[in-house]
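Removed: one protein chain of the complex. Kept in place: all other protein chains.
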Amino acid sequence: MALGTGCTARPGRSRENRTGSWRTFRPEFAHDKCTACGMCRQVCPEGCIGEDEEGLPVPDYNYCKGCGLCAEECPAEAIEMKKEEK
Amino acid sequence: MMEIMEGSHAVAHAVKQCRPQVIAAYPITPQTHIVESLADMVANCELDAEYITVESEFSALSACLGASAAGSRVYSATTSQGLALMFEVCFNCAGMRLPVLMSIVNRALGAPLSIWNDQQDSISLRDSGWLQLYAEDNQEATDLHYLAYRVIEDHRVLLPAFVCFDGYILSHTYEPIDTLTQEQVDSYLPPFKPYQRLDSTDPISFGLFASPDYYMEFRYDTDRALKGAAGVISAAGKEFGELFGRDYQDLVEGYRLDDADCAIVAMGSLCGTVKDAIDEMRDEGRKVGLLKIRCFRPFPAREVRKALAGVSRVAVLDKNVSLGAKGAVALEVRDALYGEQIPVLGYIIALGGRDVRKKDIRQVVEMAEAGKGDLFYGLREEVLQ
Partner (left out) sequence: MNGESCGLFEYGHRACAGCAAALAARTILDAAGKETIVVSSTGCMEVFSTPYPETAWKVPWIHSLFENNSAVASGIEAALKKQGRKEKVIAIGGDGATFDIGMLCLSGAFERGHDFTYVCYDNEAYMNTGIQRSGATPYSASTTTSPAGRCSIGNPLPKKDLPAILAAHGAPYVATASIAYLPDLKKKVERAMQTKGPCYVQVHAPCCTGWGFEGEKTMAIGKLAIETGLWVNFEMEDGKVTRVKKVVRKPVEEYLGEQRRFRHLFRPKKNEAEIAKIQAIADRNAERFGIDIKLKK
């Protein structure tokens, strides 16, 4: 790839770094308890929680660092941090 | 049209004609007449620019950096302490490949504090990646601004530039200037078309950090662009000559150098005094010539070597000193002549505004002929006691 003159880059390049590999714990989403309030999507520092047609959370585990903020802040306690088996 | 103008006003007038969109400058002696002149033009609707009265030189160049990245033609001017304060931002502008133009009204660096002329300020930033052009007189100072904008905005260059002219000696002196019309300037200098800019319709991130895996390649790329600027300067300088009658295609200029025995090398207003002294010495049958360096960065090593090929000795006048070593120009000239058996002698001269007369030039030539060099010229022994 050509050198970005003046040390520049176009949007999207950070996706090359899959930070999901950092994880020790992984958030599991219990959709039956979820109220689709959107809190987890708001508080995720990675912005890697998407939503389906019903507004239920769809995480992208390629980028989830397992920080646990979503689980901590979920008002319905619908997210549990589970140790990931590698 | 011929007009008698103060150097600073001639430069301000030229800058106005180049239609900068953003000017950010901080006043510092002896640059003040330029920035005051420009402010006056803006206040009287003669110049349609955003004029930012910044709180320091550091902010001045930072604001120019931002405005240039956003796609505007920018201008600033400074000297000495102000330029030193901009040190960090200078490296930034070059590394980010932003075509910022700055007039440097050369002045000595403190300590001790001095408001008088020498070339230490711009010379001390020779590593920064900025083009450096030096003017011998106010006509050249004026013309080099048009030329510099044209060169730095070329997509093959995209680097910032210093246009240097000696403080007080040129900035505050009235000389006849052959001014261009606005139409003439517009025909030579088209509107700025940035290679890339901050734009929400095409977002780019500027100024990423580079790990050891990438840093060297960026530095090489910038060095390559600066060296390549030499060709762009020549072409633009030649076109200037064809359009307006004053040719600037040569990065160096010889004066009575062809059959010279002793060559003097100098930059800036000193060249005028040297030429007068040479004329006197030539009348006495002494074969002395001048190699004037107009472009110091990129350093025209090949041109210097070619121009000095036939001389017996070279006397380099340095209005600066790399403390602990030698004068910067002498070191580079010596390097350019590496392998040739031509002695290169350096003379630190005229620091802090000390006057140089024709008799001083004659004395330098005598010293060079006696093989005496690499010294501070004209020290007042009684002060040193």
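Each chain gets a letter, A and B, in the order it is written, and its residues are counted from 1.
Simple rule for what comes next: contacts are C-beta pairs under 8 Å (C-beta built on N, C-alpha and C of every residue); 3 or more make two chains touch, one makes a residue touch a chain.
All of these numbers come straight from a predicted model, not from anything done at the bench.
> Relative to the complete complex, which of the depicted chains are touched by the chain excluded from display?
A, B
> Out of B:V35, B:A49, B:A148 or B:V364, which residue would touch the omitted chain in the full complex?
Checking the options B:V35, B:A49, B:A148 or B:V364, the one contacting the hidden chain is B:A49.
> For review purposes, identify every residue of subunit B that touches the missing chain, sorted by number.
Listed in rising order, the touching residues are 21-22, 24, 49-50, 52-56, 58-59, 62-72, 74, 88-89, 92, 96, 198-200, 203-211, 214.
> Since one chain isn't shown, list which residues of subunit A touch it in the complete complex.
Looking at subunit A, the ones touching the missing chain are residues 1, 4, 7, 9-19, 22, 41-50, 58, 60, 63, 65-69, 71-73, 81.
The rule is short, and it goes like this: only the chains that are shown with their structure count from here on.
> So the centre of each chain is just the mean of its C-alpha atoms; given that, what is the distance between subunit A and subunit B in Å?
Chain centres of subunit A and subunit B, defined by C-alpha means, are spaced 54 Å apart.
> In the complex of these two chains, what residues of subunit B are touching subunit A?
95-98, 158, 195-196, 203-208, 210, 217-218, 221
> What does subunit A use to touch subunit B in their complex?
3-11
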